[in-house]
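What follows is an incomplete set of chains from the complex, kept in their original frame.
Going in written order, the chains are labelled A, B and C, and every chain counts its residues from 1.
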Amino acid sequence: MTRKCAVVTFPGSNCDYDLYKAVQLVGGEAEFRWHRDTELGNVDAVLLPGGFSYGDYLRAGAIARFSPIMDAVTAFAERGGPVLGICNGFQILCEADLLPGALLRNRTVRFHSHDVYIRAENTDTLFTADLAAGEVLRVPIAHADGQYHADPETLAALEGQGRVAFRYSDRNGEITDAANPNGSVKNIAGILNARGNVLGMMPHPERAVEPVLGSTDGLGIFTSLLRSLAPAGSA
Amino acid sequence: MTDRSAEHSIHYEPGATAGTAATTVEPPAPGPRPGDPAVTPELVAAHGLSPDEYERILGILEREPTFTELGVFSAMWSEHCGYKNSKRLLKLLPTDAPWVIQGPGENAGVIEIDDTFALAFKIESHNHPSAVEPYQGAATGVGGILRDIFTMGARPVAVLDSLRFGDLDSGRVRYLLNGVVRGIGDYGNCVGIPNIGGEISFDRGYEGNPIVNAMCLGLMKKEDLIRGTASGTGNTLMAVGARTGRDGIHGATFASEELSEDSDEASRPQVQVGDPFTEKLLLEASLELIKSGHIVGIQDMGAAGLTSSASEMAGRGGSGVVFDTALVPVREPGMTPYEILLSESQERMLVVAERGHEDEVTGILEKWELEAAVIGHVTDDGRFRILEDGATVADIPALPLTTGCPTYEREGVESEEIRALRTEDLSEVLALSGDLTPELMKLVASPNIASKRWVYEQYDSTVRSSTVARPGGDAGVIRIRETKKGVAATTDCNGRYVYLSPRRGTHAAMAEAARNLVCVGAVPVAITNNLNFGNPLKAHIYYQFREAVLGMAEACEAFETPVTGGNVSFYNETDGVAIYPTPVIGMVGIVENVDRVMGQAFTTPGDQILLLGRNTRELGASELLYVLTGRVAGEPPAVDLLAERSLQNAVLGLIHEDLLHSAHDCSEGGLACALAESAIGSGEDPLGIDVELEDELPPAAVLFGEAQGRVVVSCAPERADSVQGVAERHGVPCQAIGTVGEHGGTFRIRALDSGVEVDLDTLTDSYFGALSDIMDRATGN
Amino acid sequence: MSSYRLEIRVTPRPGLLDPEGAAIQHALGSLGFHAVTDVRVGKAIYVDASAVSEGAALELGEAMCRRLLANPVTEDFEVSLHQPTGAEAS
């Protein structure tokens, strides 16, 4: 039984190793893929890490989405394979049209690095099944371009179809403007594609997986993902 | 140019040039190069070389230097590279201990962590570039220090930054702060190195000359240590990474001159632009190269670029080098050897590859989308020989070039003016009593004491998922994966103390650094330092420098924290006015068990609060004095190095025995501000306190004096006796001073007939709001 | 084939909020430029390229914008041949 996750390294990725270790920590098998690879090989999930692919030049994710590996990632997603993009990974997924909308410069026009609280809005997904409904997670953010934006129709679809995975909240789960670190529309911190197999989120669950790091709230996302990969019965 | 160098590098064969032939036959001395200016006394002076230094050059060459050679000498013999005015004193610093693997002289110092791991660390200044262009100046400062670390074979795991600016009411200062912080952030964030701490303070003493020092820590397996040496005759010199442009030509000498009104104008062409994306690729490629075994040496092309990297590698290797500037990949056509040798374009490395392994090296760089070009090779003739298309343009004995720079010991005399400041009468401030809450609120809202969140939240502090203690505490801590161990680091220096009393002030900087480390549970093991001073040719500046170095040496002995490297930045003056002497101490410590790392915030209502160390009647050089009267005067706090050492051991013992819930040292703003910081914590759950101080001393001094050697700890009430016991065993005074109150309660301290009392929300808001309120009004990009 | 310098301006969609523009407007205000009523910030990208004609060069520029330089979700673009106008900085 393989529960193998491919972690894609783009030039400028810098959370690839963190993601690799997080997968191992919850008992998964992790393998790196290089952005120039054209095939993913036999893997059960694909993870796009945070960082500054191509230095975030032009627009975050705009150049990386053309990396050779992205055709394979797109095909994998279209076959229903689970794809998780975190931070820069989320930005790449939006640029690659695997997720709708775009991530704009934070409303403060500054980089923001601190813990935030996010509320799980849909716990009936590959990535959130192990979370309690409305569970509030404490996880770090570290980005300058995290302001989620989408046109009204797209927003309506996201909301209507339960495709908002996480929202920035206060620690009691209240959705307030003060809890919104970057000005994202409707406090959106993470979204799913229509089929529910692609998740993009700005916060960094892989940085909150051990007590020594100050929070283990990120674990649930990885355990959910791995459980969803396990053959029925075996988890 | 590209194709040309590519073509060359294919056909290049060691020996095809004058290179190895020269090892037997003396090559012809370089003649004047068409288009280069003639070497005149004026030109020599313009290169910052004194007549007797020039005499020495004639002696070394036994002829007149060419224009190119003049440029090479002026860069290598600049203050920045040659340490003319500091070398002799720096020799006095203790540099060894059983755990020191690499002391001063390399790109970075290296210490042993355990049988497997070693820690490389170093601090570097970019004051002058940041004064001219804050964003790029600070960004390239971070880039440079990262390269110093990964060229040792270590992976950078943490950055700290030590900053000084003028008062924030100046728009120019806010512009500088904003640019510097964005520059440090954008560069480190992009490369993916967490920032775990630093310091920042504001005082008119830094008005014209901000200080921007960046420190980097790198982890490595011991066996991966590599040094910046050019060894093995016939081995190949390769230029890797970014192309060479006309950036920062003579930055090294520029960094050794005073800024003047027209500096902005004058130094424009010298601005270097950083590319953190290329740096990240270069970092990965370099570590892969080092592990690959295809190279014998690697060095950053930093200050004085190719000149210093090549000649220093030859100097260290006791060998020689020959290379052809026409083979160096350039960004602009028509660059002269002079420009190529002195360019300070960023993100470049000089690599010495095993002869015959050039293709493997190139392959690794191509994987990371970087260029590598063969430019020459290592010789055994001890000469630094530069060709242009095969014609010799410079031929200099390497050793005299790197080590022959004349060094000076000057006479130092304390300035009368400063001596007078020290004896000024502070009684009116000492006499303050009654309700001192307004004074507390002034201090908490002073940018020097208020939270630095506005700064460090622009820095990624959690990337690499290894940060145990982020900015905001006494010291930052990084865990070492696959072990229980961690490394801690802090930077400290109070320039006012050093200004008023250089030796004592430097003791205080060392003492605070060590206190910050022990407060998180780390054993201090070594330091790097960045000596930021004015013009050393002035007697009172040289006095400050000498006293500071002597003070550092004494404290290093007392704390058993040897110096493994550092950096000297002189000429921090504008129109003749020098900054406060600022010897920034970057101290590192080892944490045995990261699960035991201690925080500074009170954690539990009902806990007992104890003070380790003794209060005094000192208020000299205090933030209180500056905030209330705008004065920088009086005797800075006295430092008892032996008492500090006992205090350090006591705190470590308490944390080791798991007796504490919090530990926080007293620094600027004194005991009251330390208590405030512990009460406020992260700001999420501030806890009230009720403290009673019985010292028969002026309340203002007890509350706000900056007496050294003090740490505030908290523990469960039933542990208080054990805490007292441990303190006693170490001979450290320890008094129970109060208790931790409720969430959202009141912050109350009584000192004899005086005291402070304020509700936590008010306290917390002004502590976190002060700096951001000022900066969000800031103009400038 | 002759060579052209294309000037490509990529700007945030009208109505889309522009944090950078807002920050600059705020800063200009506090510097005393009160006559300013709105600021929008985009990119000016100068592309040197060889093409058979001006028209071909412009088309090339538009193709680049559609493919890479502009984000269709948030940005508009304008392509023109570069001829410095107005006041040059000294």
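Please note the rule applied: a residue touches a chain if its C-beta (ideal position, glycine included) is under 8 Å from a C-beta of that chain, and two chains touch if they have at least 3 such contacts.
Keep in mind that what you see is a predicted model, and the values were worked out from it rather than measured.
Novice: What is the full stoichiometry, given one copy per chain type is shown?
Specialist: Only one copy per chain type is drawn, but the file holds A x1, B x1, C x2.
Please note the rule applied: only the chains that are shown with their structure count from here on.
Novice: Please list the single chain whose C-alpha centre lies closest to the global protein C-alpha centre.
Specialist: B
Novice: Go ahead and note the Å separation of the Cα centroids belonging to chain B and chain C.
Specialist: 40
Novice: Just give me the whole-number Å value for how far the CA centre of chain A lies from that of chain B.
Specialist: 36
Novice: Taking each chain's centre as the mean of its CA atoms, how far is chain A from chain C in angstrom?
Specialist: For chain A versus chain C, the centre distance works out to 31 Å.
Novice: Under the touch definition given earlier, write down the residues of chain A that touch chain B in their complex.
Specialist: Chain A residues touching chain B: 11-12, 14-15, 17-18, 21-22, 50-52, 54-57, 110-114, 140, 142, 144, 171, 204, 206-207, 209-214.
Novice: Any idea which chain B residues touch chain A in the complex?
Specialist: It comes out as residues 182, 185-186, 189-192, 275-278, 280-281, 368-369, 456-468, 479, 481, 594-595, 597, 684.
Novice: Quick one: in the complex, what on chain A touches chain C?
Specialist: So the residues of chain A in touch with chain C come to 58-59, 62-63, 66, 94-95, 100-102, 104-109, 147, 149-151, 183.
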